[in-house]
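Apart from one protein chain that is not included, each protein chain of the complex appears where it belongs.
Moving on, here comes chain A:
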Amino acid sequence: MAQTPVTLLRICSEVLVRAADSIWKWTLSGPEPGSVGPRPGEAGFRQGLRAEAPVRQLQEGPAPGGEECLGRAWRLRVRRRGPLPPLPWGSERPTGCLECVAETPGWEAWSMGPCSLSHRLLRVSGQELVLITGGIVATAGRFTQWYFGAYSIVAGVFVCLLEYPRGKRKKGSTMERWGQKYMTSVVKLFGPLTRNYYVRAVLHLLLSVPAGFLLATILGTACLAIASGIYLLAAVRGEQWTPIEPKPGRAAADRRHHQAAAQQPRGPRLRPARSPVRRRRRRRRGDPQEVPRPTPFR
């Protein structure tokens, strides 16, 4: 499955970014003097802005400098609070608004860990469809050398099936495609032939060559060639395809939970002590039975 041109584009852009980066660092000698705080004579800046120590650590009480800031300041009372226990279930993936798009303000990697190159591309995308469509057109139209078209249909379907099961990410969770587990078991059978990305790169390259002889399927060739390059790059970086194993079902997890609970010693089966609220109310009402008795342990 040919995908995004991480090869050429990414390499070029990384080179450019690195070059631009070093030029930036050379021209930028840090923030210019006076960039924190108002510059003299700058219109529109109210009195009261002053260069403060840049970072506030966590502290109790109102943040110093908060009151003089510009009109009515929101008093930031930073309170240290213990963390709440973690959630039992995973997070939802919100969509739509800025905060919801990736749950992070930075539109960064949603989860997790180093982006595997193969994951950037591993999708059943329109690119197999390009190969298959070209093949169908050539075969149906009975173009000259239409047998290349028939070949590309077969090759396209094969690559589709090979690429359908998404590989597991190194770190974090991966979402499975619908119905992927059937193909996973088939793809797993071939062992290193499907796991190794060098093999996949070579396979894609070889499959793309015959399709290059026919104009209708030449786009498919280009796509497969790009995919081959991407796999090569991923293989050089040491990635490989690992199947997503199905997690043990909820029933099994529940069973384990119940077993663990059953093994714990049972506590006393007495009713819990009455809450202090009730006791206070009774005392106020003057309940004759609830006379507080002095105890040595209060």
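Basically, a contact is a pair of C-beta atoms (placed from the backbone, for glycine too) under 8 Å apart; a residue touches a chain by one contact, two chains touch by 3 or more; residues count from 1.
Note that contacts and distances are computed from a predicted model.
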Completion exercise
Of the listed "NADPH oxidase 1", "Exosome complex component RRP43", "Auxin signaling F-box 2" or "Ribosome production factor 2 homolog", the name UniProt assigns to the chain that isn't shown is "NADPH oxidase 1"
Fill in the blank from the handout: Of A:Leu203, A:Cys223 or A:Ile244, the residue touching the omitted chain is A:Cys223
Completion exercise
Where chain A meets the left-out chain, the residues are 2-6, 9-10, 13, 17, 20-21, 24-25, 28, 30-31, 35-38, 42, 44-46, 49, 52-58, 63, 65, 69-72, 74-81, 83-88, 91-111, 115, 119-120, 123, 125-127, 130, 133, 137-138, 141, 143-144, 175, 215-216, 218-219, 222-223, 226, 275, 277
